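Scroll down for the structure; my scribbles are underneath it.
Only one protein chain is missing; all other protein chains are in place.
Our next item is subunit A:
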Amino acid sequence: MLIGAVFFPLLGASIAGFLGRWIGDKASQMTSVICMALAAACGLTAFYQVALGHAPQTLDILTFVDVGGFEVSWALRYDTLSAVMVGMVTLISTMIHLYSVGYMSHDPTTPRFFAYLSLFTFMMLMLVTADNLVQLFFGWEGVGLASYLLIGYWYEKESACAAAMKAFIVNRVGDLFFMLGLALTFWTFGSVEFNTIFGAIDQHRDAMIGGMPAYEVICVLLFLGACGKSAQLGLHVWLPDAMEGPTPVSALIHAATMVTAGVFLVARMSPIFEYAPTALAIVTVVGASTALFAATIGCVQNDIKRVIAYSTCSQLGYMFFAAGVGAYQGAIFHLFTHAFFKALLFLSAGSVIHAMSDEQDMRKMGGIWKKIPITYAVMWVGSLALAGVPFFAGYYSKDFLLEAAFASHTGVGMYAWVCGVAAAFLTAFYSWRVIIMTFHGAPRADHHTMEHVHESPWVMLAPLLVLAAGAIGAGALFAPDFIGHHWEQFWNGAIVNGPHNHIMHDAHEVPEWVALLPTGVALSGIALAYIMYMFAPSIPGKLAATFHAIYLFLLNKWYFDELYDAIFVRPTRALARMLWQKVDAGMIDGVPNGVAALAVDAAQGAVRLQTGRVASYAFVMIAGLAVFVTLLVFGAAR
């Protein structure tokens, strides 16, 4: 069963991918959906047994590498942290598979699509059940590959190929640091297996590398890796472009797989992070800045998927700053609830796009809420949960994160809290901006499109309803276990809080106004959106005109892409061209070619010596003889 949860998706991917051409589209869709459902059944059972039943296990499968003390095995590690992730990933992924049956029904190569989706899920499951850093890296790179394939799914589109490459390469930048972190971990602990590392935390606390504490360096390197995967400030540029893939892919990337990997990594390595205060401060600052930065961009984008993408970026920032102040459990809880409502939002956005004949620009939508009432309703549910309106799932987790940041009483913690509250306001604002622009007002699409607006088929709506149920109830249901009174029994040592870290307790002891503030700002954000887009729709245009520079700055995503293009991409290309044509072909190859030319010249010179005149030959001979005899005589004399 523990094996089934991980390997059923691989089975589904293999069948759909390799046999798809023979068994046909329908059969391969069915197989991969059934395999995913089986995986979900196994995954939920695992969650029940391991997390709720407190019975962690590790299954060894095969020795991967064992070289001079560097020992790594393929193994499945099930503790509460893995079980939470496995249960969530398999469930959400099953819903997305099911939804894709409807969404991708007009696509000519569905078996390929389903194979990629299942492969993606498999890689994520390998990542979360890893028992060592190398296997984690296998899943880590594996989701990178699967996202590359899925973002570039429509490979005939130039923009899709570019986005896919960008995703892979930007991720690789993070992976580079992960790899270095792995190397340092090995040389510090003599192992990359979690049990050995976590068991030896106390022994190596004084280890130094290059004048810095080794733990700090390990954590910073791993966090830089996490930044790539989880799209944190600086390495976030791939995430919005990942919208080029089909919508279910976006849902999978943003909710269940891929971007949550970084947060998971920090939680998994919590025993080391606990003794790396500087690294944690960096995590907090980067997370908080990302939360606010992405939210500002989300407010002005016009592509419905892009807005939701930036909201993911922002929510990941929340998770990171929570981890940064030591509330890893809260970060994972937010990851868990976020998975439900973010999948819901993306899939309902997909439903809208489906209804609008593949239109994604919100400026060309509007006035359709009566025609697609179920999509409209679940979009509300998702947005309420995202904004953290009381008693929806996001309320429990997001409030806890903000309270934890406040309760940490450190400078960076307060910075995170301020950024978080501001981002909460913006989140509510842009969520309702999306709802109002998409569904309300006068229809802005052309007549032809409006005629075709229709509710999606049940195979797409059913997953939406399941996810909506999660977005409503997952918070209230699981809060007591994840962050409430039972958190210590529930986590069962899967996440470690050092003896100096009381944040899980302190977060519940904050003043009343701190607990109420997030709800207040969320409601005012919603109100502002109503004022600006529902009642006085002329305001946004005027604001954009008045603060034109700021508007452009935000619309162009703080010009990160342009900046990177100017300082990395173009110089690299120019350098590559220069090295090839000037250095390689010119200088390095010039030497042997020059020598060859010299040899040819020398040979021609030598040819001229052969004049054929006996007299000159004789002269040279005599001269040579003279030299030779002289040398001999002088040599003997000495």
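As a convention for this text, contacts are C-beta pairs under 8 Å (C-beta built on N, C-alpha and C of every residue); 3 or more make two chains touch, one makes a residue touch a chain; residues count from 1.
Just so we're on the same page, contacts and distances are computed from a predicted model.
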item: Choices "GerA spore germination protein", "Sarcosine oxidase subunit alpha", "NADH-quinone oxidoreductase subunit M" or "Glutamate/aspartate import permease protein GltK" - which one is the UniProt name of the chain not shown; value: "NADH-quinone oxidoreductase subunit M"
item: Listed residues A:Q489, A:N556, A:T572 or A:S616, member touching the removed chain; value: A:T572
item: Full-complex contact with the absent chain, from A:M30, A:L180 or A:L465; value: A:L180
item: For subunit A, residues in touch with the removed chain; value: 62-70, 74, 134, 137-138, 140-142, 145, 148, 152, 155-156, 158, 161, 165, 168-169, 172-173, 175-176, 179-180, 182-184, 186-187, 209-210, 572-573, 575-577, 579-581, 583-585, 588-589, 592, 596
